[in-house]
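Here the complex is missing a single protein chain, while all its other protein chains stay put.
Then we have chain A:
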Amino acid sequence: MSQTELPTGTAPMTMIQSLRSAMDVMLARSDDVVVFGQDVGYFGGVFRCTDGLQAKYGKHRVFDAPISETGIAGAAIGMAAYGLRPVAEIQFADYIYPAYDQIASEAARLRYRSRGMFTAPLVFRTPCGGGIYGGQTHSQSPEAIFAHVCGVRTVMPSNPYDAKGLLISSIENDDPVIFLEPKRLYNGPFDGHHDRPVVSWGKHPGNAVPEGYYSVPLDKAAVAREGSQLTIVTYGTTVWVALAAAEEAGIDAEVIDLRSLWPLDYDTVMDSVKKTRRCIVLHEATRTCGFGAELVALVQEHCFYHLEAPVERVTGWDTPYPHAQEWDYFPGPARVIDAMRRVLED
């Protein structure tokens, strides 16, 4: 689809542009929205996600922060408790751990422990995931440690349209949201074929993003591909891996893009597995106690009598994310195809 064919009111956007557009829209809609983090102000972010926002809204609304994740998180909580809607950035998900106490002990529990007297309507945006030769500390997928925390919402988009709509929903939501952005998808979709030329969002049919306000609901999964033979439950970059694997293997897989990891959309997942009777859970994060374990448990609990085969997990290995062995680590289409064949054999 060329640009002239885009629907009225939309523009071709990369995920970076769509995330920036979401913040632009929300900064314009409410004076309570503030954006801050390391390098997000004048410079516009190391990934350009906040480019131009400080110039447009001023230093009181969009500003640089010291290199202190716990400081960024704690200050955001204080601002939210005052009544603002902070959108704070942690430069890489790998560096969110210093903020973990503030997120798990504070943001997540402010409403509960104060019986709703104080709340934390805030968003922590953070680039996550591998496939970029990021090595150990620029590739991690720490979603499981947030999905385990009661009181926060964990969200991860897989395309520019969802990225903007989900970020707008997250900013509007009154619960704290961990908004994980697969940096591998910032400039274009990625199906795990690192040896092929990368397609940018500019040339991808899924790049039309409304320029104004819209939202994509939280707690609502998307069916990225309808299918009948098995269900792949996934999110983020591996949505594209699953789609490629299904096409290449000629297997009619139904691909569910969770979008909201937790709380999640039970019905879409369970209805699909009950229909296909086979399920694979796919994510980049390490396997043991990863979010996939919860997904497997849920499918087992809710679809036990429908299942024709054990639920498979295709994940990163239980190792720190390596540098040279990137493509041995990253769960690409070949591993997904192997798993699909095993699941169908049973």
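Methods note: a residue touches a chain if its C-beta (ideal position, glycine included) is under 8 Å from a C-beta of that chain, and two chains touch if they have at least 3 such contacts; residues count from 1.
Just so we're on the same page, contacts and distances are computed from a predicted model.
Asker: I want to check something: the complex is missing a chain, and I'd like its UniProt protein name from "Phenylacetate-CoA oxygenase", "Cation:proton antiporter", "2-oxoisovalerate dehydrogenase subunit alpha" or "Tyrosinase".
Answerer: Result for the unshown chain: "2-oxoisovalerate dehydrogenase subunit alpha".
Asker: Taking the full complex into account, find the residue in A:M15, A:L110, A:V155 or A:L180 that is in contact with the omitted chain.
Answerer: A:L110
Asker: Just one of A:D24, A:D162, A:D175 or A:D257 touches the chain that is missing; which is it?
Answerer: A:D175
Asker: Residues of chain A in contact with the chain that isn't shown?
Answerer: Within chain A, the residues touching the omitted chain are 31, 34, 60-61, 65-66, 68, 70-71, 74-84, 98, 101-102, 105-106, 109-119, 150-151, 153, 173-175, 219, 263, 266.
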